[in-house]
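A single protein chain has been removed from this complex, and every other one stays in its place.
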C-alpha cells in the first residue's frame, strides 16, 4: 500500500464503535486493555460510540469513558479523525454500515457473520476491495496463543504433511426445548443457525491452520422446531417457529490433500463452549480445546519411542504473546485477551499498510463453504 | 428354540478352537478365566485346537493344556462332543470353515471381519440361518462394563432421545510410511483397510448404542501407497503396493432420527487405540474412550444447575460385571475381560436357546454399512 | 463503622498507586477493567502513580493514562482526594509505606508478603487497627470464581464436615540450578523463599476454605545453594549464595478437627503454576487446580450410586461473577479477572464501612503459620 492508505504509519488510529451491546462491551474492554499490555503497539483512540437511540449511545459513552456519542452512525463517515468503523451492530445492519464505511474510505472491522446471507457478505467484500480499505472479521479464536502457536508449528512443518483436521464447536445453550425464542432462531435475521454461529469459527480455523478447502459434503439439521415466545410482560403465552439449523456436520477435503471432519451444534447437551480441533500430520499431531485455551497438546516423536505421547504444553513465555499478559506458564488468560490480540493485529496491519487476516475475503470464503454444507445435505 | 437346539440347557459346552495365533491366545485366556470369575456360568470345555500344521496345533495344545489337536479342521465337524466352532483363523478362511461348521450343526463364533467381502459375509449369515445354529461376532468393545452400562442408560431413556452419535477409532500403527507390508494392506486378503479393521467396531458400537442406520455418506482415503516388503531373510529390498484404505469417515442418520459422525484411521499419528464415542441426548450425554475403558463420563442435569457437568464415573460394583473381576471401583480391568464377558454371553445364549447378539446378522449389517461408505465417497 | 470512616458510602474512591513494576501493571489493568465489567460497583479513581524516580513514575502515568505522578510517595499522604494507598512496591518498603499510610488515615492495599518478616507484618496489622483503616492483602487466588464457589459450597454444608484439606503450589521457575540469582533468593529482602512466595497462598486458601489452623508441623528445604550472578554488563562471572528455602511441606490440624497437608516448591521440575487444592468432606469433596481455573471438580452423592463420581463443573452464569466477564460456561477468564474481583471486594468493603477479607489480620495469621513451619522442621 502507499501513503494514500488511511492511517499508514500512524501509531494511533481513530475508532468509531457502532453498537453498545455485549460485543461492544468486549471490544471496549479490549481497546482499553491494549495500551496497558502492549504500550508500544499501534493503539486505538476510540472517539465515538453510536447506537440506535440517544439513550443507548450516551449511556455507553458515559460508562466506557468514550468522549462522544451519536444515534446517527452516518455522521461518523465525514469525521476525518476516524480511521476505523467497528461494527458491533446486529447482523442485519452489517451490509449497510459496512458499504457506507468503505465508501467513505474507512477501514472496516466487523463481527461475524458479515452478512445475513452470502450475497450480503459478497457485497461487503466487494466494497472493501473497490475502495481499497482494510477489512477484518472477528474470528477471535484464531488469536488464542495456543492457536497461533499451533499454526506456527504446522507452517514450519513440525508435524509434517497435514493428513486430517478435526474441528468441532459444540454447545448446549439451546439444547432444552424451552429456551425462549430469540433472533438467533430466525433465518431472516441471523441467517444460518448453528452453522453460521459456531460453524463459521470452525471453517475459519480449518482454513487458518490447514488451508483452502476444495470439497464439502455435509448436512444441517433442526432439532427444535418452535420455542416459547416471551411477551412484553415477560409472560409466555405462545410459541414461535424456529427456521434455521441446530446442528451441522461436514466432510471436507483441503486443496493440500488433507481430509477434514467439521461439526457444530447449539443443542449438544452437556457441551458448553467446546470448540476443539485436532490436526494430524505425517510426523506429529496437535490437539486443542477452547475450554482449556491455555493448553496445547503436542505429539512429536521422541528420540526414545518409549517416551512418545501427547504432551500437554501450558502456554507461557516461549509462546506467542502469552508472556505479555501473565508472567509464567500455568497462569491463564481468557476470552478477553483473544480480542486484545485480534485488535492489535488489525491496527498493526493498517499502520503497516497491509490488511491483516482474517479479512472479508476470509469471511466470504467461509460463508461460501457454509452454503456448500447446506447445498450438499446428502442424508436428507 | 426347542430342545433340538444343540447344547440347550447344558451347563458346559464343547468348544473347538481353530487358529492358534494372537486371537487364539486371547480366546484361550478368556476360556480359562471364565470359570474362575463366573463359576456358576455356562462354561466352555475346550476339547481341541486346530491349526494349519501339526506342529502349530500340537504346540498350542501343549502350551494351553488343551487335550487334543489337529491340523485338519474338517475332522472336528463329526465330533459330537463339540458344540461350538471358534474361528480364529485368517479372514480368508472364515467363509469355508463357517459354512462347514453351520452345516454340521455347530454354533459358530467368528472374529471379525466375518468375510473378506460382503458376499462372503452374507453367505455366512445365510448358512447359520439355514442350519439354525447360533452365530457370534467378536465385537469385543461392546463388552466393556462401561459400554454395557452406557447402553443400559440409553435404553432406559436416561439421556432422553438420542440426538447425535460421535464415534472414532484412531490408531497410528501404520502411520509411518516405513511400516512393512503385511496382509492387512492387501484388499484380496483383508478386504477393506482401516474401514474394515476399526470401522467395523465403530459401526457396531453405533448400532449397539443407538440403533439401525438408514443413511450413510462418507469417504475412504489411502495415504500410503506402497510399503517395504520384508524378505525371507529379514532384509528389505523392495516395496509392495498397498491397495486398501488408511482412513475413512462417514456422516450417518439413524432410523430413530439421530445423526452420526463416524471415523477411523490406522495412520492417525499419535493416536494409539483411541476408540471413543460420545452419545448426545435431549436430556443427557455420555462419553467413553477405550484408552480409559474403566471410566464413563456421564452428563445428566443436577437439581442445582450450578453443579451440572460431566461426571467421571469409575466402573465398580454398581456397574455391569465389574465387581466380579475386581473388588472396588478404581481398580481396573483390561482388554482380556471384554473377551471373558463376550464368551460368557455367547455360551449363555446357546444354553438358553436364544442366540446372543452380536450375531452374523449384525456382522452383515455392519459389512453392508461399510460398503455404503465406499460407494458414496462424495469428495473424491 | 461510622460516617467518620473514610470513603463511607461513596461510589468512587481515590487511589494512589505506589510501584509501576509488573504488579503495578496488573493493578492498573484491573482498575481499568472494573468499570467496564461492573459499571454499578464502587469504582476506583486512580489519581496518581508513584515510583522511585521521576522517570519511572512519569512513564507509568503516561502509559497508563494516570493524571498525576510523583517520585515522593510521602506527598500522597496529605492529598485528601486519596482514599486508598495501593502498595505495589518491593516487600522491603511495605512496612514504611503502610505505617505512614495508615497513620494518614488511608486505607491500605498491599501485595503479599506484607512484611519481610513476621515482625514487620505485625507492625502493619497493628497500624491499621490503631488508625482504624481498612487493610487488604493481594491473595488473588481466593477470587477465582471457582474458588469462591467452592467456599460457598463448603460454608453451606454441601460436602458435610470437612475431613481433610490438601493444598499444593508447585512451580519450577527456579528448578534449574542455572537460573540467575535475584532478590527472591535473599532472605533479607524476600524473607522466606518458596514458603513465603507460594506458601502464603496455600495457607491463605486453607484458612479461607476450612478455617483456623491450630497445629502445624513441617519442614523447609533448600535444594540449590548458590546461583549465577548476572553482572551489570549481562555477563556471569561469579555466583551468589541463596539463603532461603526452595521447597516446604506441612501437616496441619484445623480448629474444626480437619487435617491438612500443605506443600509448595519453586523447584518442582515440570510444574508450572500448579496451585491445586482438594477438600474432602464427610458427604462430598471438591478439587481445583489453578492451571484450569475455570473448572471445579465436585463430588456429591447422586440418587443412583452408579452415577457417583467427580463432576467437572465449568464456571458460567450460575457461578459467582463469571457471567459478568463472559457470556457462557466454557468461555474462560484468566488471572486478570481475579484481580478485578479482588479490587471490587476491597472497594465495596470500604464504601460499606466494613473491611473485606483478607485483611492484614489474615496476612499476619498466615505469616505466623509460615514461621511455625520453619520452627518445627522435624526431619532436619
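Letters A, B and C name the chains as they come in the text, with residue numbers starting at 1 for each one.
Note that in this section a residue touches a chain if its C-beta (ideal position, glycine included) is under 8 Å from a C-beta of that chain, and two chains touch if they have at least 3 such contacts.
Please read these numbers as outputs of a predicted model, since none were measured by experiment.
Considering the full assembly, A:314 is the residue among A:213, A:314 or A:355 that touches the omitted chain. The missing chain, though absent from the display, is touched by one residue of C:71, C:259 or C:328; that residue is C:259.
Listed here are the chain C residues that touch the chain not shown: 159-160, 163-164, 166, 175, 177, 215-219, 221, 223, 247, 249-253, 259, 261, 263, 265, 267-271, 280-285, 299, 308-310, 376, 378-380. Within chain B, the residues in touch with the undisplayed chain are 22, 25, 28-29, 32-33, 35-37, 39, 63-65, 171, 173, 271-274, 290-294, 314, 316, 325-337. Where chain A meets the omitted chain, the residues involved are 149, 298, 300, 302, 304-314, 318-319.
The criterion applied here is as follows: only the chains that are shown with their structure count from here on.
One simple way to say how far apart two chains are is to compare their mean CA positions; for chain A and chain B this gives 43 Å.
With centres set at the average Cα position, the gap from chain A to chain C is 34 Å. Contacts with at least two other chains are made by residues 314 of chain C.
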